[in-house]
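A single protein chain has been removed from this complex, and every other one stays in its place.
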Amino acid sequence: MIDHKPKIILFQCQWCLYSAEDQTWVDTQLPVNIHLVKVPCTGRINTLYVLNAVQGGADGVMISGCLPEQCHFKEGNLGARRQLDQFADFLDHIGYERNRVRFTWLDLQDRGRIQRDLAQFEADLTKMPKSEALATRVGGHHD
Amino acid sequence: MVKNPYLPIPMHILRTYYESTDRSLKTLELSFDDPENARAFFAAYNPGQFCVLSVFGKGECALGIANAAWEGDFVRFTAQKMGSVTQTLHEMKAGDPIGMRGPLGNGFPLEDWKHRNLVIIGGGCAFSTLYALTKHLFHPAVRNDYGELKVIYGTRNSGLCMYKQDIQSWHHRDDLEMHQAVDVPEEGWDHHVGYVPNVVKEVAPSPDNAVAIVCGPPIMTKFTLSALTGLGFAPEAIFTSLEKRMKCGIGKCGRCNIGPKYICKDGPVFSLAELNALPNDI
Amino acid sequence: MSQILPKKNLKQLLSNWAASYEIYAPQQLEKFAHFMPTNGSELLYIDEQHNTRFPPKALFLPQSETLMKYTRFGAAQETIPESKPRIVFGIRPCDAKAVDLLNLMFLTEKDSDPYYQARRKKTALIGIGCNIPCPSCFCTTVESGPFGRQGMDALLTDLEDIYLVRTLTQTGKTLFAEYPEATEAQEAEAKAVQQRSLKLIDPAFETKGLKAKLDSNFENALWQKFADSCLGCGICTFLCPTCFCFDIADEAQRKERVRNWDTCMFRTYSLEASQHNPRPTRRERTRQRVMHKFSYWLDHVNKIGCTGCGRCVRYCPVGLDIRAMLREFNQLEAEVANG
Partner (left out) sequence: MTDLESKLTAEIANLLDDKKVDVFIAFKKAESPLHPQPAFFTESNQLGDFVYNSLCQNNLAAFIPRYPLSARIGMVVRGCENRAVNHLVVEKQHARENIFMIGVPCEGLVDWHKLVNRFGEEMIAVDEAKDEIMISYRDRQIRAPRQELLHDSCLRCVHPNPLSADVTIGELKPEGDPTLARTEVAAFSALDNAARHAWFRKEAERCIRCYACREACPMCYCTECFVDHGVPRWTESTVSPAGMRAWHIVRAFHQAGRCVSCGACERACPMDIKMTYLTEKLNEDMRTKYQFECGMDDKTQPPFAAFNLDDKNRFEL
């Protein structure tokens, strides 16, 4: 159990939130323990970004993107899905638990889902111990 | 307790300004936080030397010193936007803290050049240490020790010319002969047109009792050296300043060598005779 | 002259020292020997007749070390290492000589390196000779030997149950003050061991005139031939006990300026910000490594920058052998300079 709120890095595809309210919420009202990294497409998320988050002490990484056939760039999400999913499995292989990386693929009618998913993710992470595997830069300076 | 050669001298930026119209060259003038450091610096400084500027969080980069000691208690550098450090240097403003290590290297052998005529040949942004040299020679206490002074300075276009005001005024001085050149013809340009080696051939400075100092991009240096040799300059009378990737600046980190010579410690100023004795490793 | 240290007393000796010294000695890491801290209770790994895989230069010039910590406001705080006096126990003659060579590079009159100095000044080297040298060793070729004493405070000779200790400095004498003198028979036995070992090492190449051969063959096609097989990894230089090149970098996340070992075998070593690289291919890089050791070192300090430890020979993944390379240069005719 962690005694403070888990640190979550949210990689968000800038096209995946269809409702302006959701996007505004993400842009302005995210809780302080959730760090937003906005990307032009999930396909832009290099595995090094995820690793950087994990090494920086993220308790969880959430990736939100578009569903198949809805990608702004046609197939960015397909590539991302294969790579990032495999990367999460790979991190699990060396000790960073698989359920610390979560995907939400959002649909047109998924209004408000990002908030619910983040809340659920946070609740799940709170039940887990603090992420120490791979968190090599914890205690270092973070802005 | 030994002095730590890796520890930068604390400095502040006095002022900055762009040198070129395309904003690729920026000059920074730095002042010393501690006057004691300034005294030590200028006691050791000789034109032609360089410093390692240190931007914490980005790293270090070596730059030639572009001012003469008599100009005041500041140090001037001109940086071309190239890597991450110089990029940051371009973003810095007056009042920003910065670190500096130096002066490093040998500088120009001014003692050996006494009572000789000097031909100073520069190209592009490598003119900075030559600017320092020329300024140094202007000092009344120094000028009479040397003979005639010719300066040849070429840039790709007039916008890339550095220290414009000063150089403009040099055309009107009677104690030096100023030749300026651009690579391609320009409207309103009333000086030389052409590449520096060709301008050197055109000006044809006399090799009698003369020393030529060449600083510029490698390709310009290469052809200018052969042009000077063609004019009858002996290899011992031609000097050039080299640069390579450097880290420590004190001959320890090992990367800036040409054969057995470290550019940072044994250079950056070499005579053509010295260079000819070194392997081709540039 | 010499003293006797019974092997069974070694643990006790080390733990006595441990009260006032930090001790480093070869211990088993995975399946090879590695210098690690000890207080006498750990099992040492010095009886096997070869060297640690990772060179002990790292105890003086760590692979990564913090030079200074800085703040946002441009102030820097130097981080000169502070430690108890140290003993490096069980260093082999080639490595001890290498430390002595590094002194020439770092403890210079002008711009002496304070980090290296802080470590070196506080460290005593207790060496152990090699009774059975490896076939890849060539210390005798480069002015060292299996029982070379350069750089050490004391040299041990392994004689079955005892070590014969030859103290070489005042520090060495103090450290072994309480041990009895060796008998003449023991001295003779040690001498025999040393001479037997010496005979096992054949000269690997001729060093006389080698520098001139290398200098005059800077553009020789042989360099390309060697570079063809070279992978361009850093094994030969990182495991070399005398290679000292480093890189200075800022670790912005920790707000520290650090230095890391660097190697002339990497492309980035001499790559300039303008993307110009004076040593663009493996040919120039291989040449730089060999020339530095066997020519430039001589120019700088009149010493060969190699102690014949053989690590670059043993661990090169493509079997590039510096001895063979140098022999090929030696065989070149003097007059085909710059061919």
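All chains are identified by letter, namely A, B and C, in their written order; residue positions are counted from 1 within each chain.
Basically, a residue touches a chain if its C-beta (ideal position, glycine included) is under 8 Å from a C-beta of that chain, and two chains touch if they have at least 3 such contacts.
From a predicted model like this one, the values you see are computed outputs, not experimental measurements.
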Which chains here would be touched by the one that got left out? A, B, C
Hidden partner chain, touching residue among C:R92, C:R166, C:K213 or C:R314: C:R314
Across C:E22, C:D95 or C:D247, the one contacting the chain not displayed is C:D247
Over the whole complex, note the residues of chain B touching the chain we left out. 83-84, 87
Can you name the residues of chain A that touch the chain not displayed here? 47-48, 51-52, 55, 67-69, 75, 78-79, 81-83, 85-87, 89-97, 103, 105, 133-134, 136-137
Please output the residues of chain C touching the missing chain, sorted low to high. 29-32, 48-50, 53-54, 63-64, 132, 134-136, 200, 228-229, 231-235, 238-239, 247, 249, 251, 253, 258, 260, 263, 266-268, 313-321, 323-324
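Basically, only the chains that are shown with their structure count from here on.
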Would you identify the chain whose Cα-based centre sits farthest away from the centre of chain A? B
With chain centres taken as the means of their Cα atoms, state the distance from chain A to chain B in Å. 51
Per-residue overlap in chain C, given as positions that touch at least 2 other chains: 255
So chain A residues touching two or more other chains come to none
Can you list the chain B residues touching chain C in their complex? 2-8, 10, 54, 56-61, 82-83, 85-86, 96-99, 218, 244-245, 247-248, 250-255, 257, 259-260, 279-282
Any idea which chain C residues touch chain B in the complex? 67-68, 70-76, 78, 80, 105-106, 110-114, 117, 215, 218-219, 244-250, 252, 255, 257, 259, 262, 264, 269-274, 276, 278-279, 284, 288, 291-292, 295-296, 299-300
